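What you see is the complex with one protein chain gone and the rest in place.
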Amino acid sequence: MQIEELRLDGNAAGGALREVFAWEMTSAIASCAGCGAAGPVATLLNYGHDMGVVLRCPRCDAAMMRIVITPGWIRLDASGIDLLMIPQSTSV
Amino acid sequence: MTYRSVAAPAPARLEWRVATVAQVRDETPRARTLVLDVPRWPGHRAGQHVDVRLVAEDGYQAQRSYSIASAPEEGLVALTVERLDDGEVSPYLCDVLRPGDGLEIRGPIGGYFVWDVAIGGPLSLVGGGSGIVPLMAMLRHRVLAGGVAAAGPPTRLLYSAKHWEELIYREELGRLAARGDVELSFTLTRETPVDWLGYRRRVDESMLAELIWPPAAMPHVFVCGPTAFVEVVATLLVRLGHEPTRVRTERFGPTG
Partner (left out) sequence: MSEQPFIARGFAGRRAAAQSGRIPPGQYETRDFPVLSAGPTPRTPLASWDFSVEGPEGLLARWSWDEFQSLPRETPTVDIHCVTKWSRLDTIWEGVSLDTLLAAAQPRGTMTWGYMLAVCDGGYTTNLRFDDVVGGKAWVVFGHDGAPLAPEHGGPARLLVPHLYFWKSAKWVRRLQLLQDDEPGFWERLGYHNRGDPWREQRYQGDP
């Protein structure tokens, strides 16, 4: 994996994900629709910066989840995720 | 029998709250701890962070995430912020904010990069620069959750910084090491003091092989700091044979 100094990871998207989903999402397991790799959302590579959330597969770089929150609308493209397993964690 | 959904109730929505700065404490020339009084704070887990939002009078907004430095047992929210010279938020938090000011935060956030004593060990913490912050919350929790004696799992910390002056929590870490609460290793990557006995180079494979518990011990490893640091360290750990799922990472972005 080539190092990209500016990228973050799914941990940093935790707050935005809580705006969209009811549950804590960084510990959810996401399977890549492109290459099949599966892992916690926290381990996805986060490129959106101030534009939005763009979470990419650490193995094949496919965009797995994209979120942009604009006045009045949240747009979510999760077409890069084959399956999402969300732990029903009751802790904060 | 009536069918009942087995879904547990979802946690409460995360809301923005205005915290009050109770205290500020300079840790190093570039890092400052803000102790916050947060209304209705639900508590947190070591490793979690908060989002901070600043809104200017003309509506201009900036938002960043900061790891919580305090242990859950302390009953308060402390953030340690390292000042990035060309930053937008950190200079405000380090230079302008003062006790009595309000600060808008939301949290706690996170469920992956978290550790509590129930998870067990052995525990290996690897921090670069301000990446020490969430790891410090874990160490503080380990001490406070353990009760009287150092009852937590065996724990090692490798902390990398550019200069000795930039080692955040240096004295507290020294005290924890002296009590046997952590096996401590520092490495400095720029200049080192004359009498320096620690490592004096960037974290590399041989340093990790020496200091991290061997893969056979099945340690829980947490790596945090600048993106380049985290990615190099995580790659090396996997190369040394550690299970990728037992190496948890949190990237902080570019160095200042």
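The chains carry the letters A and B, assigned in the order they are written, with residues numbered from 1 in each.
By our rule, a contact is a pair of C-beta atoms (placed from the backbone, for glycine too) under 8 Å apart; a residue touches a chain by one contact, two chains touch by 3 or more.
None of the values given here were measured: they were computed from a predicted structure.
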**Fill in**
The one residue from A:A22, A:A37 or A:V68 touching the chain left out of view is A:V68
**Message:** Applying the definition given at the start, please give the residues of subunit B touching the unseen chain.
**Reply:** 16, 18, 54-57, 59-60, 62, 86-88, 92, 96, 101-104
**Message:** Take the complete complex as the reference. Which residues in subunit A touch the chain that isn't displayed?
**Reply:** 2, 4, 6-7, 45, 47-52, 54, 56, 61, 63, 66-68, 70-73, 75, 77
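Note that only the chains that are shown with their structure count from here on.
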**Fill in**
Cα centre of subunit A to Cα centre of subunit B, whole Å, reads 21
**Prompt:** Once bound in the complex, which stretches of subunit B touch subunit A?
**Reply:** 7-11, 13-14, 42-45, 48-49, 51, 65, 106-113, 226-228, 231-232, 235, 245, 248-255
**Item:** subunit A - residues contacting subunit B, complex
**Value:** 1, 3-12, 14-15, 18-19, 22-27, 39-43, 46, 87-92
